[in-house]
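Note that one protein chain is taken out, while the other chains of the complex remain in position.
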């Protein structure tokens, strides 16, 4: 049976840390579905379309990676995609505390989906989308925090 | 002297974890006052009236439990109710860090009220009101996270 | 029914932080039994007799405090003493993580005993018996870390 | 290519929490090798032979699980077994901090082995081998903490 | 070469804990520049002008302390002021996790500025600007949390 994993997030924007988890996940799973979630509580910096486009462009040569936008619960997104796994990256202990709660809630609601965690590389620990957005807002250079092939200027909101 | 404890929170909504702490607190204290607080920074999902009503209905057969809404500082609510204790549940280390700061501030401002902590049961660790609200918004099933006798539909905002 | 709490520890030696928890616990409980535990993995600095003596001397005027040495499991000590509560102080998040595991194990084995936690005062956070022993070994001054009325010299091993 | 994972530990003894991780890992990996490690700093409660035997007996009907004792570095054990993955369970934030350091060291020394983490179920969070050994020493009942089919008496040291 | 440190924050308001770090930093550095930052995501309680004024008034007799408002990235503020150090206070592990990410991001973007940390005194651990604002909103007494010479009423918004 094909091993399908959902990699959910808001990816606002998609960083070097996210890319690393997807690529490493691709070795473990037969298919990785990047689930670009809406975030009801915050106005995103990049539109859903821009976020989906930047990730699709990045992985256009990899047929085993799929990118989709979703607006419902992550467990419903997993169910629709027949994913048996949810893939998550862990950076810090705060991450871990948060991810544990999310995974336990998901486990209670949809036990057949297993949450699987990989560690962010040490050199990516400090990279997070919040920081990248802040630097972008001030016109700073974010190239160190983004995948090498990602031309972020192409997706900037106008 | 009667031992009176305030159990403060926003209870938006009141969960299985909250119920467990109140019931266990009832063994230790002579009276437990559930203090339904306002939260200035967020618009609640359930109105103050709905939150007070759902907790009162749940504990209607227990004369030693009182439920009140308050809009001022928790220490002032304690003072008005002559409570010598503040009862809190602890789930995770993030909880602990947050609760420690709150308790130390309260201790500095009203030393005669002692904060007393009980541990959330392991099977309730992942339950929190934020998650319940999120699932409710998407029409998911939250019955696993709520007290068995609580009919949440009755209190839903229209 | 009398509310009886066990306050277990190795108390090698009994510090200002321990004293504070016992005295605050005495308001909440009708009786506090200080349980001086053996520690199979380490050679203690103060003998069991010295530890029991220093705590008894300290609280000799308080009939509601009892001090006992025990060498079996803490839950068995609670059972023998008909305690319904186990009282513990929390200082740091590492404390919390450790105490949570211990309390959950105890809860699984003896559900009728409830673990109740109080916070160490901020000015006592850094005080722990390990540090006091280390300073004692080098002949340093530990009076800041010990109860005012405790004359530690009287209990020193020869 | 076959996905092979090593699940390393001292398993002194093998608990319900360990069993859960192995069984869930078996869905994700084609083969799981339980690596029973020596621990240079501590005298084990159960001999290496007893630990290997109890795990083998438990999984005797599952040909995709292998159990081996090893005395060298875990990365060398992985290399010998051609494992591409190291499987680990996460319970608490202390676990996470420790596991992150171990995984980063392993990653620096043997980058081709990926550490993959699963969460311990909430009801297993408090279970750890240290506690089980302590209760065993005092003749307490540990059946709640061990796999249902594991008859621990059979492996007890004499 | 003169050792210049920036002490950045939103200081809404400036607390006893902040004062302690600045005064201790003044022994280590030749000059300390208190950088009053804007915070794009929140409406401040005290205006930028009020915050700058309260800190300047407090340190008016200390020529080696400078107070400035800035609205760009903290690293750009450091660069403009030729600061080689960023000074930060650490209270809790949550602080530490957050500060580590910020410092690593800053280090990646401006390696010549070193982040230097001092510990908040235990008795100041619970003091934070969020709490002070909350108490101020309800008309409570915040004098315990503020520098002795700071007359907060003078800066209150009308």
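Per-chain numbering from 1; labels A, B, C, D and E assigned in written order.
Please note the rule applied: a residue touches a chain if its C-beta (ideal position, glycine included) is under 8 Å from a C-beta of that chain, and two chains touch if they have at least 3 such contacts.
None of the values given here were measured: they were computed from a predicted structure.
Looking at the complex as a whole, the chain kept out of the display touches A, C, D, E.
Looking at E:33, E:103, E:135 or E:152, the residue that reaches the missing chain in the full complex is E:103.
Contact residues of chain A toward the unshown chain are 93, 122-123, 125-126. Within chain C, the residues in touch with the undisplayed chain are 92-94, 125-128, 131, 134-135, 137-138, 140-141, 144-145. If you put the missing chain back, the residues of chain E touching it would be 3, 24, 27-28, 84-85, 90, 93, 96-97, 100, 103-104, 107, 114-119, 121-122.
Note that in this section only the chains that are shown with their structure count from here on.
When the interfaces A-B and B-C are ranked by how many C-beta pairs touch across them, B-C comes first.
One inter-chain figure worth recording: chain B and chain C are separated by 30 Å, centre to centre, where each centre is the mean of the chain's CA atoms. Chain B and chain E have Cα centroids separated by 34 Å. Touching of two or more other chains is recorded for residues 93, 97, 100, 104, 122 of chain C.
Inter-chain contacts occur between A-B, A-D, A-E, B-C, B-D, B-E, C-D, C-E.
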